[in-house]
Structure formats: structure tokens, C-alpha cells
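The complex appears here minus one protein chain, its other protein chains still in place.
Should a chain be cited, it is by its letter among A, B, C and D, assigned in written order, with residues numbered from 1 in that chain.
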Amino acid sequence: MSLLELRDVAVTYRVASGEVPAVRGVSLELAAGRALGVAGESGSGKSTLAMALLRLLPKDARVTGEILLDGEDVLTMKWGRLRAVRWASASVVFQGAQHALNPVRRIEDQIAEPLLVHGLATPAAARRKVAELLEQVGLPAWRARSHPHELSGGQRQRVMIAMALACSPRLIIADEPTTALDVMIQAQVLALIRSLIAEHGISLIMISHDLSVLASMCDRLAVMYAGRVVESGPAHEVFRGPRHPYSRALAEAFPTVGDPASRLAPKGLGGDPPDPMRLPGGCSFHPRCPVSLPSCASREVELWPAGESRTAACVHVLSADEKTESTGISVMRPAKEDA
Amino acid sequence: MSITRTRRKAAFSRFWREYRRQRAGLYGAAILVAAVVLALLTPLITDPAGMDVTKATGAKMSAPSLDFPMGTDESGRSILLMVLWGSRVSLLIGFMSALLSMTIGTVMGIAAGHFRGWVSAVLMRITDWFLVLPSLVLALVLAAILGGGTSTIILAIGVTSWASTARLIRAQTLSVEARPYIERSRALGAGHWHIMTRHVLPNVAPLVLANTTLQVASAIVAESTLAFLGADSGDVSWGGLLRGSYDWGAATSGAWWYVLAPGLCIVAVVMAFTLCGRALEAVLNPRLRGVSR
Amino acid sequence: MSLLEARDLHVEFSSRGRRARAVDGVNLQVGEGEIVALVGESGCGKTTLARTLLGLERPTSGSVLYGGAPLSYSSRALKAYRREVQLVLQDPTGSLNPRHTVYEAVAEGPRIHGMPDEEERVASALSRAGLRPPERFLHSYPHELSGGQRQRVVIAGALALDPRVLVADEPVASLDASVRGEILALMLRLRDELGLSALVVTHDLGLAWNIADRVAVMYLGRIVESGPVEQILKSPSHPYTQALLSVLPESPSPVVLGGEPPDPTRIPHGCRFHPRCQVLAAGTAAGAGVDGRCRSQLLPVLSSSADSQVACHYAGARRR
Amino acid sequence: MTVPPDTLSDPEPAAFPAAGPGKERGAHRPVLRYALAKIGGAALSIGMVIVATFFLFRLIPGDPAIAYTRDVPLSPEQLDLLRRQMGLDKPLTQQFLDFVTRTLRLDLGTSYEYKRPVAELIADRVGPTLVLVGTGLVIAVSLGLWQGTRAAWNHGGRFDRFSTGLSLVLWSVPTFWLGLLLLMVFAAGVGPIPGIFPTRGMEDVDAPGGPLYLLHVAHHLVLPCLTLVAVVYAQYLLVMRSSLLDEIGQDYVTTARAKGLRDDEVRRRHAVPNALLPTVTLVFIHIGFVVGGAVSVETVYSWPGLGLLFYEAIKGPDFAVMQGTFMVVCTAVIVMNTLADVAYHVLDPRVRSA
Partner (left out) sequence: RQAPEPGKKTVRLGVTQAVDSMNPFLAVRIVSSSIHRWTYGSLTVPDPKTLQPSPDLAESWETSDDKLTWTFKIRAGAKWSDGKPVTAQDAAWTFNTVMTVDAAKQANGPAVENFESVTATDDRTLVIKTRKPQASMLENPIPIVPKHVWEAVGDIGKFENDTYPAVGSGPYIAVEHKKDAYVKLKANPGYWRGAPKIDELHVIFYENPEAANAGLKKGDIDLIGRLAAPQFEALAGDPNIVQWNTQGRRAAYLQLNHGAQTIDNKPVGDGHPALKDPKVRRAIHYAIDKKALADQVVNGLAVPADGSIVPPMYQEFFWKAEGDDLVTHDVAKANEILDDAGYKKGADGIRTMPDGERKLEMRFSIHTDTPVEDKLGQFLTGWFKEIGIALSTRKLDANKFTEETGFTGLFDIAISGWSVNPDPEEVLATHLCSRRPTPSGEGGGTESFYCDPAYEKLYQEQLSELDRPKRAEIIKQMQKRLYTDAPVIALYYPNNLEGYRKDRITSITPIPEDKGILYGGSGYWPFYSLDAVAAPAGSAGGGSGTGLAVGVAAAVVIVGAGGFLLARRRRSVADERE
């Protein structure tokens, strides 16, 4: 059984001017010990989805569908049970660690807090564990006595990771853990995460809009656009040979240093990002799509199979693969074979 | 540019839409409009001769009746009439001292936030000084030294109450100044004046507006307190009326209308200003906008 | 030939009683019609250098030369200077006053300088920056625009003054991957069409590869390697440049530099990179017999010449 | 005078940019330096008070010597002598220097009315004011903060609407007016309500000794304190409420929830302490305001404190007492604020190392 399974999850924010469908029917699956990358442009609903996994969204967000963690639906859990699951089974590395840490408490206390709350350690043991965790993420133990503002961005991000590891959860959700960081520190943090999942067999959901980062970190990749998954498949395949025009644009936007093709020839995707409150009809990508057909403006697209354990939501997938029947909601298989 | 006008209109109607959702603010605005209109109309709808003690027609301290809906004072004058005329002075003092205080506060705040180094340090020192000083005490001293009169009261209140505004404006100025568009403007060749008037002022203006209403409220309370403590303007004001009710023993002799009428007027109008100010702040201050989710 | 030049520029800040040497001896020049990329990790002094070039920061020593003449800091001279040299900031959203329409934002420069034909100028700047037709955008507020459009408005604001040099500080860092290509293409086009010179500040080597003629790599306040893009990025000689290139996600063997990020208040002795230098750490430098010099001997400041040059004892030793 | 409640939430960023690594080992040094700087600033402020007092009271038209002698007719020689004694014959700069040295030696002049050193008059009245303002402040702060917390945590709820509304009404009420009403109702008694509280002062003749004395004073304190608290606490409520609302929106609160903390734990351990810190400084900035309120309250309830002395001096007018009280009150407020600032600095790590 897979560790995490999302079934048609949708999140709608109620705001003054109406409803914002931030996530519109996402189904995903993650097996234990695997890493799943979620890419997509800014505002495509990645963070919303991540927060929905532990029901951390604000009150004005409505979540529907099913989020099965070890077969148990998070959305219908009792509060007590949910509290027990939070952090002990699944923990989160939040986007923007500078704000996710309490500015007035020592990082030691903050890392130890979940241990004590879940009754996993005595205070003394918790302190030892904190030192251990800090060593693991490459921070000297004396840093435990620091306050968040005394740390650099990379260090704070590492504290966040140490905190996520504190209760030895089976799943870590890392929301853009490196976006705010310098290339060099980004590399450090990525290396750290990579070694941690390798050593502890933890499952990982990593969110980023940098496809190349995800490709190097994850087994599988899902690309989101306007609240939907538009393409999914084995990470390298999606990165090297994207089937959806949006994934393609994303992949191409990253220049390869040394590649003469991109020398003095930057590529990008025109058009405006979609407004979730006023999504275009038909395929929501069609106004920006370089290869859109007239029918795209009216025809709903779904995730169609696009090769070995791959799916993509584009009509061109159909014509290329000459598959006419829709598979409906396509479920991402545990991708053992392509790891 | 007519497009600009439509823009402005759209912006205003957007503002109004948002403001309308602040129910308390609406009540406040309604009370205020009523109070201001009544104050403006008073000379037209009433006869000031009723305020002349030698021509008063009522009995002394008589309870509310048809002739005197709010009763009469110690000289048999209609309290309703006094309250109406008093509202003119109270509101005038409120508005003028708020204006004075806001002007000083805004200028000091923007200057302290915009300039660096010793200018800012000196301005902040002065501001902090005024901020922590007990302003009522200072106002009383000022009023005692400068002698009575409406303008003295306005001055005393205005001069002692600008500091918190200056702090607020300075903080806002600092955050505006930290925005890259200031740097950009500077890179385009802009000078101090251009930056302060084109970028900082429009950005702090909503805050100034919201704060002015709050300031009017506190100025009205301050006026009544000063009047009670003996520094009155000499004209009939709400504070002066309250003082009168105290001097003429209205409370012990059971003339509750004399005590309550001006007091409740103060409370109502001050509250209305406060509600409006808070509503304005909620609508206009982007920092607060997100809060009441 | 050189239009804008920094000559032995030093900028120091005093932060909490300590001196931070944010820019610590930089020679750099931007020629007519040339795009130079200035790369380096966060906090190495790139922004400070850019701001100093614009006269927004006074150098502690050294000078900024424009057209061969040193910059004067009288407010009059600065105003005139800023008509010709323009800055585009990192954050397009922050760079636009939310209360100004696109028109006002773009017209701000011409107004400050009292230029005639404001409306035409704004319209043409907008269309040159790729916002076409300009009328569609004139009365929009920044919040009604997408990130890419905002960045173009900022660029248009700079173009409205017909500058000869554009200093762009991380022009695409905060933008979505899908938009950045557009902006970069725009810069290339402007160079080709208008002969604009540009200094592009970034920490992204891919960007340099995308658009620059020349690249200068900065580390802790000083340029450690510079030269034509192809040469530097394909065969870097400085260990720091090598490390930067190696951590690009697609590179096969990343060299993650250890140690704490550099601190401009405590610049190490000898080669400023030596505490983190992987070449020194691996003993290769010792093999070449330069490790002692790495730890103690100062390196000369690189000149502003256009040729490829590097400030490294090891690279110097190998080249010899 | 009052300060509008919401302008208090000072949006100045409390957090400062990240410090570089390895700085905290010397952390006590900045605190000391900060404290010294603050104390220096306070000294400067007090200096400003002294200077302002001198020139402000020099603005009074008329002859201080004649004012001093009041209605008592004196011969010109006697007046001249008095002027010389008061130093009025010296040049202004000399007068100023004399004034400063005298003030620094705590010689605040002699009361016109009481013919006694102002410093002594003030010393006699400090105690009652401290009792009133101290108790009032403690109650107002705790009540305000507690209600503010509750209101913010369930913002939009019934408690929030009720307490915000009530506090706004009370905030709009002139202090003295409320005081008079309370006095009339609960001290004098109205209709069926018995006047169970005293009509004046801090104590009566034949006040009991020992612990009963405390009860006796407490009984006298009820109404004045209630008045002061009613008018003052609203500000703390509103500040705490908005400050906590700010904190609730922060990401670290979500982090705390994600860790599996209970709702009240999130509030108690994370949100409230963080919201408290900026609130508390604002509380101290308001001491000046509370002192102002105390003037009205002390007048209404004949409370024998500094406010009453000041009020009597204004009525006199006894400029020497006014001047002395003004300086003392201002100085006290400045000192309190400085202490609060330093304490805050020690408590909030974000500010500490800045």
C-alpha cells in the first residue's frame, strides 16, 4: 500500500470577491521511501496542496476529496488523531524558513518542542536529540542556543529540516526548500536532503518550480498548472522529454551553460499567468500555448497516458500516441520500475 | 485626463465598497455626518439670543419638557440650544487641533523617516520626548501660561498630541523608503522634495487621514478635560457645558439631563470619530487589511 | 572605448562598529554596446557595486568614471549623469509605486529631467520594452500587471530617458522561469537595436551564458576572474568559478563549498577564498607548491582589461 | 490627553536583518551599550524637560516676585530684595544656569501658595499617586491584555465584538465625567443603589492600622481605580488584539500547529508571548497618558496625590508648584519609559542583538 494517496483533492479559498479554486482535482500517489517532485509556476497551487496534506490551511479554505495517509483519510480525522499524525508521521519544511521559525524562541526549544509534545522524549533526551539533529544537518551543536535571527538563510533552512526530522517521520513535505537561497547554499541543502532520504528511507514530497532541481532529486515528477497536474512521470523523462507544452517551456527556460544552442538565445514563455478566479475555458493553458489548436479553447483536457507510466494533459499527446479513449482520472503508479 | 478621473472614481467606489463592509464605520460616519450638519446649520435653525442669560425664558434647571427637550441650565437656557452651539466649538477645536497635530506630525514623521543621520536623530529625539511626556499635563501648563481662548486650546492640544502621529508616519515612511521604487526614483535623478512629495506623501496619506479622525476624537475629549480642569476656551463648548453642570451642582441637585446631555454628545461623537478612524484604517492601511480575515 | 568604468573602487560600511568592506578593490569597465555580467554568490557586494556605479553610494576610495571623466557627486552633476546611466532593480514589484499608474511610473524620469514630449516618449519607451500597444497599459496600476510586465515597465522607465548604459541588478531573479527568457531576450534586442551597454548583476551563471559578452566573477568584494563568457564559463580557471559551475543541477560532480558564508567584516588574509577553496583543501595547491602563498600572500587587484584574467595563486602557477 | 488606540500599533519592524554567525557570544555587550545609549537619551530628554520648563515658565507675563507675594502688599524695597533673592536681577543666561544647578540639586523652588519647598510638597504626594496609578496600571494592563488576547483569538466572535465595543465606548468617555458619574452612583448612592464607597480621599481619620489599613485604603481605591482602569484599559485591549492578530497570521504559528500542538498551546507558547513584547513597550509609552488621567481622577476623588497638587497649582496658579510637578512627572515618565525600553530589549532577542 502506498504511503500517501491523494484522490481528486480540490482546495477552494473563500475570499471577499468570491472563490479561488487554488487546487482543482489532483490525484497523486507516493510509495514509501520514494521522492516525488512537484513543479509548476508560481501560484499554481503547489503550496496549497502541501498544506492541505496536514490540514494546515486557514479556515477559509475548503478541501474536498480524500487524502489517505497510510490509508487513513486526513480530512476526516479527529483532532486528537490529527495532532498525533502531525509531525510524528509527516512533517513539513515550509517555504521561507525565516518566517516559519518563531523569532523569539531559541531554535533548541523549537526543535525539541514536537518531541516533547508528542511525548517522544524527556527534556534531557530531547536536548541530546537536538544536538544530534543539528550535527546531522551540518550545524555545530552550540547553535542550539541561538535565536533564528542570528542564523543565515541557509542555516535557518537547515534548522527547519532538522526540525522536520525530529520525530523521525515517514514523510517529509519540503515546500521550495531552496528557492530563497544562494546557488551555493542551495547546493548544500539539496545535498543534505538527498543524503537524509538515502540514509533514513524517508519519503519526500519536494516542491519547486525549478525542474532541473527536481529532476536531480526525485524519482517522479508532477507538473502543475493552474491548480491541476498537467504532466507526470519519471523525473528524468519528464525533464528531458516533456510532453506538455507548459512542461516543455519550463524545461527550456533553464539555459545549459556550455550549450551553444542557448548562447545569446534566451527562451521563455509569453503570456500572463492565469488568474485562478477567471480561468480560461477549455484547456486552461491554451491562451499561452505555442501549439494550441482551435479546439483547445473549448475542449476539456484530461490527463492522458503519454508513454510508460507517464501522463500528460494535452491533446497533442492523444494525436501523437493515437490513443483516443480517455482514462479518466489517471492515478500515478508507484514508480518502482523507473527509479 | 478623463481616464484619470474615471480611475479615481473607480478607486473611490472601490474604497466605498470596502468601507461599507465595516458596519461600525458606517454607523460612525452616519453619526458624524449628522453632527457636522447640525453644527453647520445651528445658526440657521436657532436664535443665538436664547444663549443670552438676560433673555432666558425657562425656569432654572427644569427637567426636559416639550419646550426644552433637554431641559434647562442654571440660568433657564435650553440645554438643547447650548449643546447645538457647543458642538460648533467642540468640533472646531477637534478639527483644528487635529489638523495642527496632523500637520506637525506628518511633516516631522516624513522628515524623520526620509533624512538620515543627525536630522533624523534630532527629530526622533524631539518626537519621543513629546510622546512620553504626559500630554494632558503639558497642555494644561501651556493653557495656563498662554491664557484662555479657543485658539490657545487648539494650540495646546495640537502641540501636545502630534508625537504618536509622527512616530506612525515615520515608521510608514521608513517602510516606504525601503521600497525599491524610491531607489529607482533616486536613480532616475529625483531629489529629496520629489521623493517626499511624490512617493512618500501619497503613501502615508491614507494613514494620515485615518489618524486624523482618531485625533479629532481625542482632541474633543481633551478639550472637555481641559475645560473641566479649568482651562476652557470661554465659548460654549461641550466640555464647557459639562464644567457648567459641575459648577452649578447639577448632579447633586438631580439635574441629570444637564450632566448627561453634553456628556453623551461627547461620547457619541468621539466614538463616531473613533469608529470611522478604525474603519478607515482597516480599509486604507495595507498592513491591517489582511488581518481581519 | 570604455563607457562606464570602476577604478580601484572600495566601498565600506560600518555595521555595528565593524567595518564591512562590501566592495574591496574593483576594476571593471563596460564598453560601448557591450553586455557584461557580474556574477557571484549572495552578499559578495554585487548590488553595492551597482549602486556605487550609479552614485547612490559614495565610494570610500577609488572612483567611477563615465566617458573617461570621474563622477562628480554634486546633486546637479548626479542628475545629469543619471539621465545617461540607468538602474533596473532586482524586484519589479517593489520598484513600482503601487499608487502610480504605468504612465506615471514611466514618465517619472522625463518629468524629473524636464524632457519634452512626455507622452510620446512614454509610449515609445513602452513599446520598445515590448509592451504593445502602449495605450493598453498606460492607465494600469502595477498590481494589475504580471511580473514580467512589471519588469518591462521598469525597463521602459529607464529607457524613457534614452540612457546609454543600463545597470541591471538581478533583473530576473524574482521572476518565474517562464518569464525570465522573455526579459533576457528583450535586453539582447535592445542592445542590438539601440546599441545599449549593460552591466547585468546576477548570481545565475546560466543568465550570463544567455546574454553576456563578458563575465566578471566576484567573491567577497573583489573580482576574482573575468573575461569573455565562452572562455570563462567553459574553462574556468578560478576554483571558485569552477565550484559555481559545478553546482548547476545538471553538472555531473557538484563541488559543494563548505564553511560558513563569507563575511565582509572579516576578510581572510592571503587569498580571500582560501578558507573554502576546494583546490587548497584537496591538497592540489600544495602539490603545486602555492599553498603557503594562498594562505598569506595577497593577490593583486585585477585590471579592467577585457582579456581573460584570474586572481589565483594556483591558476597563476599552473599557467606559468 | 488621549492617544488613539490603533495608532499605537507601531508598525516599525521589530525584527532586524539576520546577524552574521558567531555574534551571540558577545551578546551582553550590545545590551550594555544599548542600555547606556538609552540612559543617555533619557538624560538628554530630562535635560530637554529642564530647558523647556525654564523657557516655558519664562513666558508667563507678569512679575514672578509679585506673583510670589500674592495679595500681600510689600514695599518696593522688600520687592527688590525678593527679586534679588529669586535671582531675577541677573542676566537670563545666569538665571538659566542657576535654575539648572538648583534643579539638579533637587531644589525646585518655593511654592507661592504654601511657602514651602516644592520638592517637599511633591515628596509628600508621590505615595498616593503611586498607589493609584500603580494599581490602576496593573489592573488595566492585565485586564486589557487578557481581554485583547481572548478577543483576537476568537476574532469576529461574540466576545470580541462585545469587548471591543465596550472598550471603545469607555475610551470615548472623558475621564472626569466617568469619575463624577461613578462617584454619584456608587459613593453618594442613587435610588436603590447604596453609596457603599467613600466620597473622598485615600483614607479617613482614624484609619485602622496594620493589615486592616490596606483594606481601608483598598476600599477608598475602588472607585478612583475603576475610573482610571475603565478609561485606560481599552487601549491595551485594542493594542493586544491587533498585535496578536498580526502574530496569528504569521507562518511560525502554522509551524506550531503543524507540530501537533493544541490550540491553547499554540497560543500560550507562541502567539501570545510574541505579541506581548511589542505591546508591553506601548504600554509603557502610555504611562504619560495614565498620569494625565490621574490628574482628573485625583481631582474628582480628592485623592491626595501629585495630580491633585498639580490641579491646585493650576487653579492657584502656583507657578512654582506647577513647574516643579511638571518636571517631576515628566522625569518620572521618561525614567519609566527608559527602564521599560531596556527591559524590553533584554527580553526580545530580535531587538537584543540589533
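Everything below uses one rule, namely that a contact is a pair of C-beta atoms (placed from the backbone, for glycine too) under 8 Å apart; a residue touches a chain by one contact, two chains touch by 3 or more.
Small disclaimer: the values here were computed from a predicted structure and weren't measured.
If you put the hidden chain back, the residue from D:F96, D:Y114 or D:Y344 that touches it is D:Y114. If you put the missing chain back, the residues of chain D touching it would be 61-63, 66-67, 70-76, 78-79, 112-117, 124-125, 180, 183-184, 187-189, 194-208, 215-216, 218-219, 222, 257, 262-264, 298-302, 304, 308-309, 311-312, 315-317, 319. Considering the complete assembly, chain B touches the hidden chain via residues 52-55, 60, 74-75, 144, 147-148, 230-231, 234, 243-244, 246-254.
Methods note: only the chains that are shown with their structure count from here on.
Sorting all chain pairs by how many C-beta pairs they have in contact places B-D at the top. In whole angstrom, the spacing between the mean C-alpha positions of chain A and chain B is 52.
Residues of chain A in contact with two or more other chains: 152-153. For chain C, residues that reach two or more other chains under the stated contact definition are 260.
Within the complex formed with chain C, the chain B residues making contact are 3-4, 7, 179-181, 183-191, 194, 198-199, 202-203. Within the complex formed with chain C, the residues of chain A that make contact are 41-42, 152-154, 181-188, 191, 209-213, 215-216, 246, 249-250, 252-258, 262-270, 272-273.
Note for the complex: chain C touches chain B at residues 51, 54, 56, 75, 78-79, 82-83, 86-87, 89-91, 94-97, 99, 101, 108-109, 112-113, 138-139, 154, 157-158, 161.
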